[in-house]
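Questions regarding the structure given below will be posed in turn.
All protein chains of the complex are present and in place, except for one that has been dropped.
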Amino acid sequence: MAAVLELRHLTRKFGDFTAVNDISLSVEEGSFFSILGPSGCGKTTLLRMIAGFQTPSSGDILIRGQSVLNVPPNKRPVNLVFQHLALFPMMDVAENIAFGLKRRKVPAAERKRRIDSILERVGLAGYGAKRIDQLSGGQRQRVAIARALVLEPSILLLDEPLGALDLKLREHMKIELKKLQSQVGTTFIYITHDQSEALVMSDQVAVMNAGRFEQVDTPRALYDQPATRFVAGFVGESNRFTGQLEAGGQFLAEEGLSLRVAAPDTTSGDAELFIRPEAILLEPEPHLNALNRFRVQVRNVIFDGSNTRVLSDIKGTGHEIIIALPQNQRFAHIGPGSEVDAGVAAEDCRCFSSQD
Amino acid sequence: MFLKSGLEQPARLGLWLLLAPVILWLALLIIIPHIELFLMSLRVEDDWGEAAWSLDNYRHFFEERLYWLTFVRTAAYSLLVTFLTFLVTFPVAFYITKLARPKAGMILMILLLLPFWVSELVRVYGWMILLRESGVINHFLVSLGIIDTPMEMLYNDAAMLLGLVYTSMLFMAVPLISSLEGMDDSLIEAAHDLGASKWVIFTRIVIPYAAPGITSGSIVVFMLTLGNYLTPNLMGGKNSLWFTEQIYNEFIASFNWNQGAAFGFLLLLLSSFIVWLGLRLSGQSLGKALS
Partner (left out) sequence: MKKGVSTILCGALLGLSFNAQAEGVLRLLTWKGYAPQPLVEKFEKQTGVKVQITYSNNEEMIAKLRATRGAGFDLAQPSQDRIASVQAKFRLYQPIDYSKVKTGQIVPSMLEAVKKNTRVKDASYAVPFAYGTSGLIVNKKAAPDATDYTALIDPAYKGRISYRLKRPTLIAMAFALGDDPFAKYSDPDAYKQLMERVRDKLIEAKPLVKNYWSNGDSLLEMMRSGEVTVAMGWDNGGWKLHAENPDLDFVAPKSGALGWIDTFAIPAKSKNIDAAYQWINFMLAPENAAFFTNQEKYGTASRDAGKHLNPEIRANFERSFSQADIDNIKWYPPVPAKIEQIEGKILDQIKAAR
C-alpha cells in the first residue's frame, strides 16, 4: 500500500527547546496509527504540524506525495478531532456537521444526505436537531468524529479525544473507534498518552519520547520486543531492576540479585533490566534448569476481576516485584506472608544500558 | 427547602433583613422618584398657575416636531455610537483575550480602565484640549507642516461621536472580554480546520459565541449614550441638541417640570422599546445577555 502521510526530518523548535526532533515517518493508507508518549514528549506539536496549526522549523510533510507545508489548515486534506472536541455550542448537531460541508459549498440536498449518512455511521441517527448540551459525553465524541469524517479527509487526526470520558465509556469507545475506522477505511492518526488505547486500537504505534520516536512497530512487537529502555519501561507493566551487566550476560542487580540475560542489548556496564509480571513463574517445575530462580515473600494479593497479581519481595534483597497469576485456582493457597519459589527465563529478562 | 422546616420564621426574617437594604434602595431611589415623576408628568398648569390633570405634556411631544425629531436624532446617534463602539472595542477585546499574553492583556485592560478613574467631565475636557482650534493636535499638524492654518475639530457631530464612543468603550469591553474569555480557543482552530476562512470564523463562530456579551454591552452603551448629557453638550456643535438636554431645559430654563417629567418618562419608555426591539431582531434574550 502507498503511504498517505510521510514526514521527512521534521523538526520544531521553540527557542532553545526542541519539541519535535528530526522525525521521519511513513503511514500507510487506511491504517490506524497511534503516537504514544508521556505528556510533553512533543506528540501534540507533531499533530498540530500535520494539521497545519504549527509550522515546522525544518523538514517536510507530504500527504499523498504532495508537500503541504504551504497549505493553510483550512485547505489541508486532513481533519482534527480536538482533545476537548471543540463542538460549536451555538449550533445543533446537524449544523456542527454541516459547517465544513458549507465551507466546501456542498449543495443543501447533498449536505443533508451526507449528514444523515454519517450520523447513522456513528450511531446517532435522528440526533441532528439536538443541541450540543443535550448530548452525553460519548455522543459528543461521535459528533466530533462525524463532523470531521463527513469531509472525507485523507487523514483523520485525533488528539486524545477519549481523555475526558469515564473509564467504562473509554473502554467502550476504544472498540467503537476501531470498528468505525475499519468500516470507513480512513487513515486515523491517534495521539495518546494511554498505552492501552494505543495498543487496543492501532495497527502501528510510534512510541515518542523527548521529541523523538523510540520505536515504531505493531502493538505486539512493542510489548514483546521493546527496542529501547524507554519503550520497555513505558509500554506495559514491568518489574524494573537497576544494576550492572557483566560480560557473558550476567546481570547483577543493586540489591544483590543475579540474573542471567539471553540477548542483552548492551555489552557491559550500568544497565536496567525489565521483567513482565506474567513472565515470572511461581513454583516452577524443578526440571526447567534454564530458569533464573529466587524466592519471594508475598506481601499482598491484588484481585481486580480479570487479573490477580501478587505483590511480593524478593527474599534476601527486599526488592519489590509484581507477579501475574494465571486465572485458575492453582495458586489459591498463596496469601500474605507465604514464601514461594519463583523463576524467570533468561529470554524474558530484557536488559538495556542505562547510558542512553 | 429549609423554609418549610421548623426554622421557617427566623429564616424568613433573616431573608427579609438581608433584602431590606436592597428593597429600600430600590424604593427610595428608583420607584418612589419615578412615581412622583410620573404623577408630575400628568399635570399641567393653566394660565393662573393652577394645576390640573392632563395628558397634554405627552401630546406636546408628538405634536411638536422639534421634540420628537430631537428624540429620533438622539436615538439614531445612540445606535450609531453603540455600533461604532462595538467596531472599535471588539478587536481590542479579541486581542486582549485571545492574542496577547496574559500579562500584556492585564496591562491593556488597566490601560482601558485608566481613563475611567477620572470623571467624565475631565475626560471630555481632555478631548477638548486635544481637538480645539488652538489645541494639541492642531499644534502638531501645523508645526509638522501638514496643514497651514489650524482647523476647528471640535463642536461638530464627529467630535461628539468620538467623545461618546470613548466614554462608552469600557462598558462594551468588559462584557465582550468576559464572553470571549469563556470561549475555548480550539473552537477557532476547529472552524479553521473544517475549512473556514478568517471572515467565516469571525462571523459564524466568534460573533455568535460572543453574542450575549455583545448584547449586554450594546444595551449598556445604548442606554448610557442616550442618557448622556455632558458629552453632546460640550463636544457637540451648536446643532447637537440631545434629548436629555431638552429635559434639562424643560426643568431648568423653562421651569416646566411637568413637561420635563413627561419627556423623562417618554425617554424611559422609548429607549426600553428600542432595546426590546433590538433583542427581538437579534434573537437574544435579556436574561441571557445579563447573566
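Note that the chains are named A and B in the order they appear, and that numbering of residues resets to 1 at the start of each chain.
Here is the rule we go by: a contact is a pair of C-beta atoms (placed from the backbone, for glycine too) under 8 Å apart; a residue touches a chain by one contact, two chains touch by 3 or more.
Note that this is a predicted model, so its numbers are computed, not measured.
*Asks:* Can you list the shown chains that the hidden chain touches?
*Replies:* Result: the unshown chain touches B.
*Asks:* Looking beyond the chains shown, say which of B:Pro115, B:Pro208 or B:Gly237 touches the absent one.
*Replies:* Within the whole complex, the residue contacting the unshown chain is B:Gly237.
*Asks:* Pick from B:Phe61, B:Trp127 or B:Tyr155: which residue touches the chain that isn't shown?
*Replies:* In the complete complex, the chain left out is touched by residue B:Tyr155.
*Asks:* Could I get the residues of chain B that touch the absent chain, sorted low to high?
*Replies:* 28-29, 33, 36-37, 47, 49, 66, 69-70, 132-134, 152, 154-155, 223, 226-230, 233-234, 237-241, 244-257, 260-261, 264, 267-268, 271
We adopt the following convention: only the chains that are shown with their structure count from here on.
*Asks:* Mind checking the centre-to-centre distance between chain A and chain B? Centres are C-alpha means, answer in whole Å.
*Replies:* Taking the average C-alpha coordinate of chain A and of chain B, the gap between them is 55 Å.
*Asks:* In the complex, go through chain B and note every residue touching chain A.
*Replies:* 184, 186-187, 189-197, 200, 204-205, 208-209, 211
*Asks:* Going by the contact rule at the top, pick out the chain A residues touching chain B in the complex.
*Replies:* 51-53, 72-75, 79-80, 82-84, 86-90, 99-100, 103-104, 147-148, 151
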